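Let me begin by handing over the structure; questions about it come next.
Just one protein chain is left out here, and the rest sit where they should.
Going in written order, the chains are labelled A and B, and every chain counts its residues from 1.
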Amino acid sequence: MFRLTGLRLGTLALLSAAAVAYTLSTGFAGLELVTEIAILAMLVVALDLVAGFGGMVSLCHGALMGVGAYAFAMASTAAGMPVLPSMMLAVGLAGAIAWLIGALCAGSQGIYFIMVTLAFGQMAYSFVFESPFFGGDDGLAGISRPDLDLIGIDLNRSRAFAFYCLGALAITLLAAAHILRSGIGRALVGIRDNERRMQALGQTVWLTKAHVFGLSGMIAGLAGVLAAQHVMYISPGLLAWTVSGEALVVVILGGLGTFVGPVLGAAVFVVLRHEVSAITPYWHLVVGLILIAVVMSRANGIFGFVEDSLARLSSRRRHTPAEPVVDGETRDA
Amino acid sequence: MLDVRGLDKHFGAIHVTRDVSLKLEKGERRVILGPNGAGKTTLFNLLVGEIAPDAGTIELAGRDITALSVAQRARLGLARSYQKNTLFDGLTVAENLGLAASVATGTARSILRDCLGLGEVRETVREVADRLHLTPHLDDRVSTVSYGIRRQLEVGLALATRPDVILMDEPTSGIGPEMAHSFHHMLASLPRDLTLLIVEHDMDLAFDVADTITVLNYGEVVFDGLPDAARSSALLKEIYLGSWEDA
Partner (left out) sequence: MDLGFWVFQTLNALQLSMLLFLLSVGLTVIFGLMHFVNLAHGALYAVGAYIAATFSGMLGYWAGFIAAPLIVAEIGLLLYAFLIRRMRRSGPMAQVLVTFGLIFVLLDLTRIVWGDIALGIETPEILSSRIEIGSIAYPVYRLFIIGLGATIFAILALVLTRTQIGAMIRAGVDNDQMAACLGINVERLFLGVFCVGCGLAGLAGAVAAPVLSVTPDMGLQILIPTLIVVVIGGLGSLWGAMAGSLIFGFVQTFGAVLLPGLASVLIYGLLAAILILRPSGLLPARG
């Protein structure tokens, strides 16, 4: 069951402190980095909710993020709605679509689940790409950030916007923790462990999956809104399956189902990408090798490795036998 | 409490369940026996809701549940335990029981409160653990406890939903004779308002626990009565032991 252990809270506190300190002191390049990390972390938190805790590996979360971005862009520019209602509409729409996908895919397992989410994600991508309303390959420009003049904040300044995104990430983490500790979050973990038994106990499993998928979609949608506001321009590429793939890589790197993994993974990934891309144009090679290494090592990403190592050390110190591995299988969907 | 009428099931050309009827009163302990291939498992799955009958009805406390799904029947008070341990291996014993109790009270759907922390859920966990001697293991992960404890927990999950009827599929499967006896004792000492229907291979359990015995052979009911009558039935001896008459 999900628990906010001392290690997790401590790591998050450390990361928050580092983020705030860095954001206060760095220049434009650094602020862009922070913003990128925060938005990616939000997307990956959304993914970890269903994949790490629910065992539902999704390749449509990039598309859900794109739905949020496009819905916000259309609402605020084409339909002329004010920013805050546009944001709410975008988040709600992404959540609704995610709910639908979750409901339709609830009966699918393993590789089939991965592929059917991919199918839905691609459907959304093609729809946006080929539809004349959304600007096609050219995308949409002229997106504006929220107007916080009333409280004296100008979100057009990078530092303010970076804090805005960090704040959104903080809210996301609080929301995710709440969901995981609520009844439906407990049920989700139960479903992941033994869906059949949950069914036999009387839980309407498909509905639980749909609800959590919907909540996850809302978070992904919010990430999309922020992404749109960040660059003030969007293109169909946001919905490409490679974005979902990237989110998956990040959560694997950070650690599935560790709660901290998405944030840590996002930070490491973005920083690594910037550093590596400065030295060589072959960033994909590095990503591919890292991914293969992490998966074949059977460790649960960086934070998972830390948690498991500490658990093993402490159980050895207490002279109790280490936990037998159930079935000797890796953590799989 | 449980009224089964004329249940019939074919798998292709094989007639697995033939016109099976039985009636359980509230609080009754019924054991279903039968040689391999008699159709006990199919009957069990029909009652639980995992497969649909070709004909016949099932009524729970007067309500027709024939068309209802597994989850729907569970919510109406029909719990089941599995022959092969179907537990939440990655969770602790307490969390297992807590989940079961939460699902039953509908609190495992809430987005507001933590079902595992609720008073009524914790109370149920305590009670069931107490009754099944699981209390010392509450904080142990299921994957680390012994088979016997897991078998107890298997029944515990069903109990934690506070059902009216529990359908048990070979509850002592895999348990050695020493433990089996205390298991029978545990089953016999369950609250008297709980109705039990047990599918079993083990004769000892049948005679220790049952109020009534139903015997299946080739998909149909061949005996329905008291344990003593079963013990002395020539028909049953023939079914189980075969006869030495010339073919």
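Note that contacts are C-beta pairs under 8 Å (C-beta built on N, C-alpha and C of every residue); 3 or more make two chains touch, one makes a residue touch a chain.
Please read these numbers as outputs of a predicted model, since none were measured by experiment.
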**Study point:** Touch partners, limited to displayed chains, of the chain removed from view
**Key:** A
**Study point:** Identified contact with the non-displayed chain, of A:L24, A:I111 or A:L313
**Key:** A:I111
Practice item. Please pick, from A:M81, A:A175, A:V268 or A:L291, the residue that touches the omitted chain in the full complex. Key: A:L291
Revision key, fill the gap. Per the whole complex, from A:L33, A:A90, A:L248 or A:V263 the residue touching the absent chain is A:L248
Check your understanding: Contacts of chain A with the missing chain: which residues?
Key -> 57, 104-105, 107-108, 110-112, 114-116, 118-120, 122-123, 126-127, 129-132, 241-242, 245, 248-249, 252, 281-285, 287-292, 295-296, 329-333
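Just so it is clear, only the chains that are shown with their structure count from here on.
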Point to revise | Euclidean distance of C-alpha centroids - chain A vs chain B, Å | key: 42
Review point. Which residues of chain B touch chain A in the complex?
Key: 48, 70-72, 74-75, 79-80, 82, 86-92, 95, 98-100, 102-104, 107-116, 141, 143-144, 157, 161
Study note, to complete from the structure: Counting only contacts in the complex, chain A reaches chain B at residues 1, 179, 181-184, 186-187, 189-190, 193-194, 196-205, 207-208, 211, 215, 323-324, 326
